[in-house]
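Input: one structure, supplied below.
Shown here: the complex without one of its protein chains, the others still in place.
Chain naming follows the written order as A and B, and within any one chain the residues start at number 1.
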Amino acid sequence: MTTALETPPTGTLRDALVARLTALADDELLLGHRDSEWTSHGPLLEEDIAISNLAQDEIGHAVLWYEVRARLDGSDPDDLAFHRDPEGFRSCLLVEMPRGDWAFTMLRQFLFDCYEAEALPRLARSPYPPLAEAAAKAHREELFHLRHAGLWVRRLGLGTEESRSRALAALGVLWPEVGGLLAPLPTDADLVAAGYLPDWEALPGAVVARARAALGAADLDPGRDPVVPAVNARDRVSPQRAELLATLQSVARADPEAVVW
Amino acid sequence: MRWEVFKQDAPGKPHQAVGSVHGADPEHALLNARHVFGRRPAAVSVWVVPADRVLARTAEELAAEGPPRAAGGDAGQARRFHVFRKSSHRRSMTFVDHVGDVDAVSHEAALAAAIAADGPEPALAWWVVAADDVTRSDPEDAPSWFEPARDKTYKQQSAYGTVTPRRERGAAP
Partner (left out) sequence: MTQAAASVDEGDPRLRRFEARIAAGEKIEPGDWMPDEYRRQLIRMISQHAHSEVVGMLPEGAWITRAPSLRRKLVLIAKVQDEAGHGQYLYHAAETLGADRDELEQALLTGRAKYSSVFNYPTLTWADVGMIGWLVDGAAIKNQLMLAQCSYGPYSRAMVRICSEETFHHKQGKEMVIAYAQGTPAQRRMAQDALDRWWWPAVMMLGPHDSDSPNTPLLVRWGIKTKTNDQVRQEFIDEHAPELMEAGLRIPDPDLRYDEETGHWVHGPIDWDEFWRVVKGDGPCNVERLAARNKAHAEGAWVRAALEAYAARRPEAVEA
C-alpha cells in the first residue's frame, strides 16, 4: 500500500502532472462541447434532455481537472479554456471530431466512457490526494454513463439495418482514433515511475477489451485493435480542434478586457 | 410508448407519481425517467409502468359508477399490486403517493380491497399498478444515478441568493 504523497510535486514531476491534468481536462471539455451541440436537435425530446446531462457531466469533469491543475500552477480554468491558443491544448482527435449523426455521438460517448471506466478507478488510487479525490468524484457518474452507453450500443447494433450500418460507419472512423486517446503523453512515463498513475500501462488493453466485449454483445465488430502509439504529444492542431475552439472561444476573445462573464 | 413515472425522494418516503416519459422499451423508459426527473435533487429511486397498465379512478368516478369490476371476475392467482392515493387538493408537483401493497387476483379486486381498508379521510383519486408491470432502478445504483445531481449547484435556485443591481453613483433613479 503506497503512502500518500504529502507535498505537491515540483520541477519536472510537477510539469508532467500539469500536462496529464491538462489532457484529462481538455478531453472532457471538448467532448462535452460536442455533446452540447445536440441540444434542441435531438431525435426525441427525452434524448435532448439525456445528452444535455452527459454534456454537463463531462464539462463538470473538465472543471474538476482544471481545478486540480490550478492548485499546482495557479492557472485559471476559464483562462485555460477560453484564452489558450489551440497549440496549447492537449486534447485527442477522438473528442475533437464533429458530432456526426446520432450513431457517431453515441458510439464516441461509449468509447470515452469505456476509457473513463478504466482510467478513473486507477487515478482514484493515486497517492496524490487531489488527483485521487477528483477521480473518485468523476467516477461516481461513470456507472450511469456505462448503462446509458450500453443501451445505445445495443439499440444501434441490434435495431435496424440502417442503425447497424451507421454504427459500423461510425466505428470505422472512431475505433482507430481510440489509440490516440490511450497513448501516453511523453511525460506520463515520469509520473508512472514516481507512482502517481497506478497500473497505467494496463489501461489501453483494459479499455479495448471492455469496448470490444460490449460491441460484440451488440453484434458489432470494430475490426482489428487500434494501433496505440508509444506516445501521443497531442500538440498537433487538427482542423477539427481549430474549428471547435474558434467557436468555443469566440465571445470571450471578442472582449479580452472583460473580467466577469 | 408512454410510461408513468414514480419517484422516491429519500429512503422511507413513498414513491410519488411525477409525470410520464416516452420510451420504446422498459430499459429505455427507466433511463429516460432518470434523465428527466433525476437531473436535480432529490431522488433515490424511480419506477416506470406502461401508462395503459395503470388502473385509475377519481373519487367522482367511483361515486358515479361504483367500484370497477374485473373482466375475469374473482378467478385467477393472487398477485402483488401497488396502491397509490391522492389525499389532498393542496397545490403540489406530485399526484398520487404509494400508500401500500395488496395481494389480489386483479387490479379491480386490489382497488376494492384498498377502498375497503381505507381510513375515514376520503381519497380523492386511486391508482393501482401490478408489481410485475413495474421496472425499477436498483437502490445500489443511487450513488451513481442520483447523488451527483446534488453537486450541480449551478442549476439550483437556492444557490443564487437574491440578485439585485448595485446602485452606481450618479445613476438616475
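Definition applied: a contact is a pair of C-beta atoms (placed from the backbone, for glycine too) under 8 Å apart; a residue touches a chain by one contact, two chains touch by 3 or more.
Please read all numbers here as calculations on a predicted model, not as lab measurements.
S.K.: Return the single residue from A:S75, A:S163 or A:Q240 that touches the missing chain.
M.R.: Only one listed residue reaches the unshown chain, and that is A:S163.
S.K.: Thinking of the whole complex, not just what is shown, which of B:K13, B:R80 or B:K152 touches the missing chain?
M.R.: B:K152
S.K.: Please output the residues of subunit A touching the missing chain, sorted low to high.
M.R.: So the residues of subunit A touching the unseen chain are 29, 33, 36-37, 39-49, 52-53, 55-56, 59-60, 62-63, 66, 77-78, 81-82, 101-102, 147, 150-151, 154-156, 158-160, 162-163, 166, 247-248, 250-252, 254-255, 257-261.
S.K.: Against the chain that's been left off, what residues of subunit B make contact? List them.
M.R.: 1-2, 18-22, 24-28, 30, 36, 39-40, 56-58, 60-61, 64, 86, 89, 91-95, 124-125, 135-136, 138, 152, 154-157, 160, 163-168, 171-173
By definition in this document, only the chains that are shown with their structure count from here on.
S.K.: Using CA atom averages as chain centres, what separation in Å is found between subunit A and subunit B?
M.R.: Spacing between the chain centres: roughly 36 Å.
S.K.: Using the touch definition up top, name the residues of subunit B that touch subunit A in the complex.
M.R.: Touch residues, subunit B against subunit A: 21-23, 27-28, 31-32, 34-36, 39, 141, 143-145, 147-148, 151-152.
S.K.: Any idea which subunit A residues touch subunit B in the complex?
M.R.: So the residues of subunit A in touch with subunit B come to 44-46, 49-50, 53, 56-57, 60, 137, 140-144, 147-148, 151, 155.
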